[in-house]
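See structure below.
Note that one protein chain is taken out, while the other chains of the complex remain in position.
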Amino acid sequence: MISFIAGRFAQSIVVMLTVGLIAFAMFRFVGDPINNMVGQDTTAEQREQLRERLGLNDPFYVQYARFALNAVQGEFGQSYFHRRPVSELLVERMPATLELSLIGAVLALVVGVPAGVYTALNRNGILSNLIMSGSLLGVSIPTFLIGIILILVFGVVWRVLPTFGRGDVVDLGWWTTGFLTASGLKSLILPSVTLALFQLTLIMRLVRAEMLEVLRTDFIKFAKARGILTRSIHFSHALKNSLVPVITITGLQLGSIIAFAIITETVFQWPGMGLLFIQAVLEVDIPVMAAYLVVIGFVFVFINFIVDILYFVVDPRLRADRAGSGH
Amino acid sequence: MTLGVPGPTDMNSKSNQTYEVAAKERTGLADVLRRFFDSDLWFSFRHSPVAIISMAVSILIVFSAIFAHWIAPTNPFDLAQIDLLDSEIPPVWLPDGDSRFLLGTDDQGRDIFSTILYGSRVSLLVGFASVVFAMAIGIPLGLISGYYGGYVDAVIMRIADVQLSFPAILIAFLIDGVARGVLPRAVHDEMALYVLVFAIGISGWVQYARTVRGSTMVEKNKEYVQAARVIGIRRGTILVRHILPNVLGPVLVIATIHLALAIITEATLSFLGVGVPVTSPSLGTLIRVGYDFLFSGVWWITIMPGVALIILVLAINMVGDWLRDALNPKLR
């Protein structure tokens, strides 16, 4: 168990280092950092001094090591566009994105998994067919269009829900939350539904496919032939066996919610990291892009790590692989 | 279970046929068509109204996009044909509609129906090109990874894993951002389409590589591949002639679904302003341009291209969905 976790941990570190390398390479080689930091009237000599001071003349690996060490401490340099430390910007924007993503993820899971199970078990039911057709529509509408349609209906035509910003937020010192005010909660509704809808349909279709796959296996047939209760076959035999692949992909999907927040945040002018990132792309603000990449990378690696450990808990074959018992 | 569907033995009842007769019957286009119309795929297609309709809609859209300059009532990019006095006219079925403009006009007086036709051409072009690009990278890498195994496989698949931990759209963003940083502004606008195809294509190759690798690993252990090795056939030939044709089935399904996804990604990027420039707008660009008018009640400028996009993507997804079920008989 410990060596398994240690192995996975080492893998995660390698992935993070790779992501860091890409971020660093972007930072270092896309455009000239010096040009982006100083004005037109700086002399060549001053530039060279700055270059030396920032260590841009050091060997590549030294620079990379410095970048990695700084990144671990949350230090990503100055934003070219905002002229402020990137870390400050990120900390400021992070609560908005995390709150939105959390609600989106919970919505996607709470609706997606049961809907997937239901449609797998009632394969030819009317409701199942309706849900499945709906889900095809769901994966066919781009997230930003869902947002636009929701805005049109609830914001422009009915005028019942706010269509931009977070509403009133409460500052807790280290965190600003929209959960504690009525307008904050109301503002969350449209963006979180927009964010959840695409993921929800994906998760639902995945759960359904895996369930159907398991329901066709020999051991389910054998369980039926032993007269096991239908409820038990469905939930304690089939569902549990379909969980293993579902956990992996769901993990990935939940991670991508944070990335899809970029789109939702733009549509709803939600002041989160995504909006920050899209501005950075448009303004070629490389330090912000690099920092965002590292943060997202970290979130993904963390989720993957959790997923691997969940695997281990769910599947006894992995556990016993180490014990090596048998026969 | 094995169903004794009347099969092999029955078909051979007329096996006293001579080779010459049989060979004549079994060659040329006629034979290809005969085998196609006799295939389970065609049977399943014929018996699925959803498949027929979605395929028809897809083909219709593709054709009207290709021949947009003949079909479209006006050329929206020809300044001589547009008149600012015609601006913001609603679709024909609304009170102020004008019969010349089926889906209304935008803020500059352009016919929205025409802009949609031209826009879907750009969307489809980027979509198809991205799919081809992703396939061109993913299929060879998947074949190599699956067939050779070992360190080659480990390296390719680790790269794929790392990339897979990032959503395609984020990768496309990053690539576009980098391109903006590297290329001068004017060059970037000119190259926007290529950058877009590269970004969407690169972010999609992993799916192909993984699928092809999986099927290659199954196929390479099949005895027909071993028989070819015993004969002495070289590896490259085995990969291309024996394995490749047998792993393309699932690729077709992925490509269809990827096409839908590529079109969505393109639209999303263009909507966010990092995609196709306004000079040759795609559906996503049109939605972006119209979005500013949404709150002033002129909703059709943004919604009409949106509906067109949804219909296009939905039709492609439905074809893909049917194809997946039809090629995987277990699911039926």
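Some observations on this one:
A and B label the chains in the order they appear, each numbered from 1.
One rule holds for everything that comes next: contacts are C-beta pairs under 8 Å (C-beta built on N, C-alpha and C of every residue); 3 or more make two chains touch, one makes a residue touch a chain.
Everything that follows uses one rule, which is that contacts and distances are computed from a predicted model.
The UniProt record for the undisplayed chain lists the protein name "ABC transporter ATP-binding protein", from the options "Phosphonate C-P lyase system protein PhnH", "ABC transporter ATP-binding protein", "Fe-S cluster assembly ATPase SufC" or "Carbon monoxide dehydrogenase".
Considering A:Phe60, A:Phe219 or A:Phe302, the position touching the chain not shown turns out to be A:Phe219 (whole complex). Screening B:Ala136, B:Val152 or B:Ala227 against the full complex identifies B:Ala227 as the residue touching the chain left out. Listed here are the chain B residues that touch the chain not shown: 1-9, 11-12, 15-19, 21-23, 25-27, 40, 43, 222-224, 226-234, 242, 245-246. Of the residues in chain A, those that touch the hidden partner chain are 217-219, 221-230, 232, 236-237, 240-241, 314-317, 320, 325-327.
We adopt the following convention: only the chains that are shown with their structure count from here on.
Those residues of chain A that touch chain B in the complex are listed here as 15, 18-19, 26, 30-31, 136-137, 139-145, 148-149, 151-152, 155-156, 212, 216, 252, 255-256, 259-260, 262-263, 266, 277-278, 280-282, 284, 286, 289, 293, 296-297, 300-301, 304. Listed in rising order, the residues of chain B touching chain A in the complex are 161-162, 164-167, 169-170, 173-174, 176-178, 180-182, 260, 264, 267-268, 271-274, 287, 291, 294-295, 297, 299, 302-303, 306, 309-310, 313-314, 317-318, 321, 330-331.
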